[in-house]
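In what follows, a single structure is set out as structure tokens and then discussed.
Complex shown without one protein chain; remaining protein chains in place.
Our next item is chain A:
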Amino acid sequence: MFITDIRKEFYEVVANQRVALLVASDIDALCACKILQALFHCDQVQYTLVPVTGWQDLSTAFLEHKEQFKYFVLINCGANVDLLEMLQPDDDSVFFICDTHRPVDVVNVYNDTQIKLLIKQDDDLGVPSYDDIFRDEEEEGDDSGNESDEGSEPSGKRRRFDEGAIERRIDRQRAKREWEARRREILFEYEQYEYHGTAASMMFFELAWVLTKDTKDMLWWAVIGLTDQWVHDKITRMKYITDIATMQRHVSRHNHRNEDEENSLSIDCMRISFEYDLRLSLYQHWSLYESICNSCYTSCNFKLWTLNGQKKLQEFLADMGLPLKQVRQKFNSMDMSIKENLRDVIAESSMKYGMKDIRIQTFGVHFGFKNRFLASDMVHATTALLESTEKDESDGDNFIKALDSLSRSNLECLHAGIDQAKKKLMAIQQTVASCICTNLILSQGPFLYCYLMEGTPDVKLFSKPMALALLSKYLLKAFVHSTRNKRCKLLPLIMAAPKDVEKGTVIVVGIPPESETSDKKNFFGRAFEKAAESTSSRTLHDHFDTSIIELKTEDRSKFLDALITLLS
């Protein structure tokens, strides 16, 4: 069931209990977790934090903790399956689910005792009404009576009903069949597309606010969570702008509160500010030139993988009147005079090059005097740490590192993340360029398909779901900019990359078509399930996003064939 009063129905319930926090591996979940941890610290709530990377992980974590815990908080996992069916918990386990995955499973919505959804009801949920999908069992029982299985032995005795009764029965049966057909239709409609709702971190920030325990740190985490949804293309532009506006109200409130205090000038102060800043990844921690080259928006618009594109970039820089020497050196070392109104200069020239959306509403933060970060910087850095492939560290270690990088006491960690993020962005850019230049994107009819071969540079990086999803998004954007085939511009993309060479598996990601007005609804989850079922391909649907699966390498072609038939 949906919780309406998050304080009474959630926080006050768990406040004096021991709680198991099961947290998915994405940045929004980490941020939500940070906020909740901070609240729990305040109120001395005992909790155990368990990172979970997929459904199997979640089941194991539950089994390991179900004896000691009654209350489970699931962050960014659990809403889109019938959780009770999957975990088979005892009657007294209670699950609080704060998850952006949509659609929410109907059983979760209508279970009143064990499933508590920390999900805003004003989100565009479209849950079918109870009467449309559930029916009291009792009513169904006697219906089948006379119409026994065809071909079975006839009954030894038969009662004669009056005509009216037979008619009524037939009417009822027909109504039931119609109802069932309608139910199937409604559920199909409802479950057809996967998409994301309001960030979990925003939900928990709201909780903190309701409790009047919200701090600037929490606010910043909520901002990062929201930005993660934007960077990883989980929500529409509209939704992003709306939520940014919500956050901005909180930011103003906080800034106002501390306006006249000394605080704002101290060395360890923290200041969050609304920015209308450039969509250039990490540019304040890089050189402007490299940032332009490795940002999706600019790279695609210039088509930097072509000679012509490179030429255009030079023209663009010349147009702005920025000397190459300045542009290529570290942003921090650029002349103050250039930096002063850099954003306006870039925005102005961008307009001429058809990049009217070079700026976007976002937030920045100052830690003390020296450190300044944009929300998207944080997202890239933390993601890089979370999916780090540099050392052979476990998912758990990466999780902790990523979580730590969100604390402002751990700037070192954050900077390490920024370095890794730069490498990752460059790898993505190079891979995009090589895929486009060597025509690796194939049109399969109903969708585009790209397979990264074993041995491609940085292929290990793309065995991770978020990295592969980001690559897919950049690649699809680049493809849409480079192809002349109008039909292909409207197609979704499936990307596959080697996951585990020893086990012979690939990771497969499906993303919706690229367009300005895209609703970001993804139908690949259902399609993957169906295709796997019909071909009995050996697949693993373990990821919380159903549009990300693992597949045996040998089964790839039959799986794809089935998908093509299914979607054509």
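Observations on the structure shown:
In this section, a residue touches a chain if its C-beta (ideal position, glycine included) is under 8 Å from a C-beta of that chain, and two chains touch if they have at least 3 such contacts; residues count from 1.
The definition used in the following text is that contacts and distances are computed from a predicted model.
The protein name that UniProt records for the chain not on display, among "Importin subunit alpha", "Nicastrin", "Calcium and integrin-binding family member 3" or "GBGT1 acetylgalactosaminyltransferase", is "Importin subunit alpha".
Screening A:Thr4, A:Gln44, A:Ser129 or A:Ser152 for touch with the missing chain picks out A:Ser152.
Note that of A:Leu63, A:Ile170, A:Met351 or A:Leu442, the residue touching the chain absent from this view is A:Ile170. One chain is missing from the display, and on chain A it is touched by residues 139, 142, 150-165, 167-172, 174-175.
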